[in-house]
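With one protein chain held back, the other chains of the complex are shown just where they sit.
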Amino acid sequence: MERLCIGVSGINAVDNPGPGIGVIRSLKEDKDLKIETIGLAYDAMEPGIYMDWLVDKSFVLPYPSSSEEEYIRRLIYLKDRVGLDMIIPTLDAEMPLYIKAASLLEAKGIKTFLPTKEQFDFRGKTKLSQVAEKIGLKMPKTKTIASYQDLMKAIEEIGLPVMVKGVFYKAYRAYTYQEAVGYYRQIVAEWGYPVVVQEVVTGEEMNVIGVGDGLGNDLGLVGIKKLWITSLGKIWTGVTVKNDVLLKAAKKFVQKFNWKGAFELECIVSADDVYLIEINPRFPAWVYFATGVGVNLPAFMVKTAFGLPLKSSRDYSAGKLYVRYTYDIVTDMSVFQNIITKGER
Amino acid sequence: MVKKKYEKPVIKKLQMGFMNKFGRGYLSHIRQAIDGVSIDKLVEMYGSPQFVFSEKRLRQNYRRLYNSFSNRYPNVQFGWSYKTNYLNAICAILHKEGEVAEVVSEFEYEKARNLGVPGHKIIFNGPFKTISSLKRALEEGAIINIDHFEEIQDIERLAQSLNKKVKVGIRINMDTGIVPQWSRFGFNLESGQALDAVKRIAYGKRLVLNGLHCHIGTFILEPKAYSLEIEKMVNFAYQIEDDFGFKIEYLDIGGGFPSKNRLKGIYLPPEVIIPSGEDFAEAICDTLLRCLRPNDFPKLILETGRAIVDEAGYLITTVHAIKRMPDGLRAYVVDAGVNLLFTSFWYKFNIEIDREVQGIPEPSIIYGPLCMNIDVVEESINLPPLPRGTRLIISPVGAYNVTQWMQFINYRPAVSLITIEGKIELIREPETLDDILGKEKLPQKLQLNLED
Partner (left out) sequence: MERLKQLAISEEGFIFDPVTGNSFTTNGTGLFILEALKEGREEKEIVDLLTEKYGTDKENVSRDLMDFMEQLRSYRLI
């Protein structure tokens, strides 16, 4: 098997971690693949840059908000420099750019495995209710807003407390109108319009991770329940589950929309009702959980992209535990210095 | 020995969360000419600041958009949105390309007529149409889209006094999923108000309803919103035809297509998020053809302004002073500010410099010349250390700026046009003191003679 060079973004393994390190660790652990991992970072302080036992090389990219031309130029430089064969973007704000540039990158010899623009748009926060209906899930009441007036109206209709969410990132629970206004302002300042206001539904938080092949089949699905979350709402401990409604909905989602690429369904299960909260068009930060229970989705994705065979059994058992922990690295300034002055390590 | 090239010395403190060697915000590029005419030549002829328009780009933008619609639907008419840019030269180019005029006030109506546009090639929109302008428009056969019930009455009275039955359209508003919903113009569809307006027109018997007008918002990034608009308009049109016997001859879907400008508060760059004219044309025409009855092809009217003219306009401005702010940020004072760039309140412009400048780019702020705190052209851009006299070329600025600019503190500058032939034409002279004093009157008793 030839060595593949794969770029992965989101190597910011901080208290609100990006999925990159989980993806990279999964790729490194697959026995059939020989992968050189390239960390794609946006800041010299992303911990992945310093985790040299997983991330072979790291490069700083311009922000996706800079300009498409500049961004692509940097990727092509990486192709020339290290022979990049594929990129697995894992951050929401990168997705539209990669989706748009997918065929251009393919022509330059850089593969991606992403949904189409139409698929991407369809699962956006503002249109999610249509998806929920088609895959047999419920939706909390949701309003898309762009002004204080809208916010007031939305809160009147939905009732407090509400979730206030940005289209890409950030979700806050507001118990009072004043709090909601504060979060609204915060989200607009950082991520712009529109903002989504959603009813708070209570129940068990369950998620499904999967990868669709673009032809209606999934490469594997794993359902989990979050047992303990941090103050930022990120999973700290979790357990694998086999909830029928949830897994069927995920299968239907892949089938009905011919979804291509990684995804995560975020749901709340309340008695027999399953509410769809969000669909993320990428791997979640806990992607390694699935790998750990035998469903190595990043490796399956790479194999499919390169036409390599997958193992036939891609099932998992319920009741496996996930525990996240922190770790400390001590290093000297030289790596930091390089990434600052040259943008690479 | 060749000496090393001099670079201005710079030292930058590394800040947590900002350690990306490419910097936040985009880098500037170099532009030495517009359509082959050098920036130096333009400034030498008509000074700085100066708005410069490209005839080539303007015609290209129009033709590209027109073709993407006319290739898909047999009956398409563009109406030039005067409020976007009503400089005579710009309007004339677009009229020569085949656009009719779309005006929203008596002033704009008079301006179009003065330019030589006949009444029947004017679409008259807006919530405030004076009686005298309505009368003239009716006499001259303009297309009038009614905004409110008072206007139905106004036009009925005028029709009576002119003793003729006149054709009118109504403006409707609706929910297309776009927020904010523009519900302040026209009659609301979902609430039944639009139907009431039709009933009222039918009942009055003096007017013939022959068109529907709608405008769902501005800088729309979602082609599907137009599909929804079309579907609702067509269904409503057939309801009117079937129940009231009027024939709807045109569907005016307004404007709102975005230009490739970067809106503040939207994270991704315009190349990535802004759909092409083709995307809009496809969504609109496919829906039309799907919803219309066989052999019915009402005129599709588009009032696209920004998407046609924005990218055809540039503003040349010059660095007048360089400052270091107390927080270490580098600041430039340039000769054009928010008095000329109304759209800077919502756009983050593309800012190019006219020469190669050595040195590490650093986050800089660009201030306009006004003695006003709000006069900020750009809050944060990575620029190499620019010397005094460097020209900045700001774009796209062709839409709304030369209509919404202010004569405030400074004179408004020259506007030039680079023609297809490569000639530089002055299309608006820079203002002088006389332009402003001409309208002023000083009462006799306030005459000053302080020098005695």
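Letters are used for the chains, namely A and B, taken in the order the chains are written, and counting of residues starts over at 1 for each.
Here is the rule we use: a residue touches a chain if its C-beta (ideal position, glycine included) is under 8 Å from a C-beta of that chain, and two chains touch if they have at least 3 such contacts.
Just so we're clear, the structure is a prediction, and the values are computed from it rather than from any experiment.
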Have a look at A:107, A:232, A:271 or A:333 and name the one touching the chain we're not showing. A:333
From B:8, B:120, B:199 or B:264, residue that would touch the chain that is not displayed: B:8
Which parts of chain B are in contact with the chain that was left out? 3-14, 324, 326, 328, 359-360, 385, 387
Note that chain A touches the chain not displayed via residues 333, 336-337, 340-342
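The criterion applied here is as follows: only the chains that are shown with their structure count from here on.
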In angstrom, rounded to a whole number, how far apart do the mean CA points of chain A and chain B lie? 38
In the complex, chain B touches chain A at residues 14, 16-27, 177, 179-180, 263-269, 271-273
Any idea which chain A residues touch chain B in the complex? 42-45, 60-70, 74, 93, 96-97, 100, 126, 144-147, 150, 168, 188, 191-194, 339-343
